[in-house]
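Below is one structure, written out as structure tokens, with a few remarks after it.
All protein chains but one are shown in place.
Chain IDs A, B and C follow the sequence of writing; residue 1 opens each chain.
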């Protein structure tokens, strides 16, 4: 994980939300550790490995302190991977955490949130600390022990987040 | 598995083929054992368990004697689960065996091949012997040892298939 | 698998049996397919992969036609890997099939059954057909679909085994 001197995580650019009553911003989630899980619904590594892991994360930690946010960063098949298909996918796979749809790319295939985070592909796991700082960026899959530990390290920074010197 | 007195497997009703130069019929495949694997691309049990198993079947047996045929029996979301989405799915999951798209249901949501085989849902695994007879019908998932053995039992009926008494 | 022209499997050299009312010979098992599973109780590949597979084999096939026989071919630590330890191992792992203890090596560490079958180590899986012929010899681990299919091919030779021309 990156040190606490890391930069602030960029805002999201969202076309549509699922599993959220209203749009969610990083500002809204300040005070919580945020797990940002970027996926595509037809990416095999996402469907078989990282999405089940995101579900285990959501079950393992207290939602009062941790938010799991999915983001569908479609960079290959925007024409057919519509929000209507994603709605079916979310229901069939019983995903319960909020899921954002990244906006279409403006000047190319890469959608803007994916660009803002300099993601190399899917799946990508991003950890953002209680103050909104980007602390971990992992392209591909990581084992549960590493991910569970990294989340816990950020959760343990709770008291420090009230530190007035920062 | 059902006995060799089983009935002839019904024909398929196909809107479109992938991974096939021309439409395939059961008649064309007579002489081979046929593994008919019914799936939906957004069915979790299909994507995580039965599709990888179908790929292992295709790798484990000699294509001169065994044909793996996928059939996309979309009975829930025909409007969004288009052949264009399926084309992406097949490419992303690197499925190499021929895959048929079941026709839309005429008088209801259930597509006609699914109806003809009385399938209860997806995934469903169907084994058809060298003479075109329906020998196994399994809804849900089965372990590799059982499936491998059942396929081998049908492959071993090779000599009998030349039996002139039948 | 080897062809049906394979040689007759050699006899076993057994110090002691577990899970068997009396000593078992290949002659006794003629008419059945025999899965001979050679293992050592402190071999990681055996304990984590091949022994669970042997248990799945024993559950998947009809004992009227298939016999799973374990053989403990201790070639490294005969002094400490005693039958008393093996008895505990068999009970703790709930192994229900007959298990033979290979005799100590006479002129070196390799026990005589292991030598007779030219085994390279553990785990080793041997398949013997209904007539006692050695049809498959696999050192290391193999996937369930391959093993299930190979067993089924041998089981399907049932009728031929009564063929008087052979």
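In this text, a residue touches a chain if its C-beta (ideal position, glycine included) is under 8 Å from a C-beta of that chain, and two chains touch if they have at least 3 such contacts.
Keep in mind it's a predicted model, so treat the numbers as computed, not measured.
A.B. asks: Identify the visible chains that the left-out chain touches across the whole complex.
C.D. replies: A, C
A.B. asks: Touch as defined at the start, partner being the missing chain; which of A:4, A:60 or A:106 qualifies?
C.D. replies: The missing chain is touched by A:60.
A.B. asks: Have a look at C:39, C:61, C:75 or C:89 and name the one touching the chain we're not showing.
C.D. replies: C:89
A.B. asks: Can you list, in ascending order, the chain C residues touching the missing chain?
C.D. replies: 41-44, 47-48, 76-77, 79-82, 84-85, 87-89, 92-94
A.B. asks: Go through chain A and note every residue touching the omitted chain.
C.D. replies: Interface residues of chain A facing the absent chain: 56-57, 60-61, 143-153, 155-157.
Operating definition for what follows: only the chains that are shown with their structure count from here on.
A.B. asks: Chains shared as neighbours by chain A and chain B?
C.D. replies: none
A.B. asks: Using the average of all C-alpha atoms in each chain as its centre, how far is it in Å between chain A and chain C?
C.D. replies: Going by mean C-alpha positions, chain A sits 51 Å from chain C.
A.B. asks: Which chain A residues sit where two or more other chains touch them?
C.D. replies: Within chain A, no residue contacts more than one other chain.
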